[in-house]
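Presented below is the structure to which this report refers.
With one protein chain removed, the remaining protein chains of the complex are shown where they sit.
Right after this comes chain A.
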Amino acid sequence: MKLDLVVRELHRSENELRQVLLRMSERHKADHETYHVARDLARWCADHVRDLAEIGRAYGLDLDPSPSGDHGPVDRLREKAAEWLGRRPEPALLLLADLRHLYRVASGVSLDWELLAQAAQGARQAELLALAQRCHPQTLRQARWANARLKESATQALVS
């Protein structure tokens, strides 16, 4: 049984997603919708981290229920954005890069929830399955938001 591995990985990736959202919110404070909604959505990650830590105990894990303050992924994001943009300073283009990154991170978390749900079904772990069913839709909504904002913002940023 490798359920603990999946729970641990999700705990990490939800923390990462939260950081990506918060960092994005910070970077785009002048883009008000991005700023506010990203912060709203980061709450969901914090909820998921808490719930994962709680359920993790049943699988011998000692995970931190409060979200982490790790900034590692943000540095990577900054590098990636800079790479993709060829160091152009325009905030509109930076926003596109950040949304693109967010979409990929959220999609990764979504895949992790799928793995967890599959494993929980196979191992007949009802509580774990219920957790996946409760949290996974929110992760999908986070990814869809990134996708939608990207679509909305792309034209003006790229044709102007």
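In this section, a contact is a pair of C-beta atoms (placed from the backbone, for glycine too) under 8 Å apart; a residue touches a chain by one contact, two chains touch by 3 or more; residues count from 1.
We take it that contacts and distances are computed from a predicted model.
Participant: Can you pick, from "ABC transporter ATP-binding protein", "NADH-quinone oxidoreductase subunit K", "Nitrate reductase" or "ABC-2 type transport system permease protein", the UniProt protein name of the chain not displayed?
Facilitator: Matching "ABC transporter ATP-binding protein", "NADH-quinone oxidoreductase subunit K", "Nitrate reductase" or "ABC-2 type transport system permease protein" to the record, the invisible chain is "Nitrate reductase".
Participant: With respect to the chain omitted from the figure, which of A:37, A:115 or A:129 is a touching residue?
Facilitator: Answering carefully, the residue with contact to the hidden chain is A:37.
Participant: Check each of A:61, A:92 or A:115 against the chain that is not shown and name the one that touches it.
Facilitator: Looking across A:61, A:92 or A:115, the contact with the absent chain belongs to A:92.
Participant: On chain A, where is the contact patch with the chain that was removed from view?
Facilitator: 30-33, 36-37, 39-41, 43, 90-92, 141-142, 144-145, 147-149, 151-152, 154-157, 159-160
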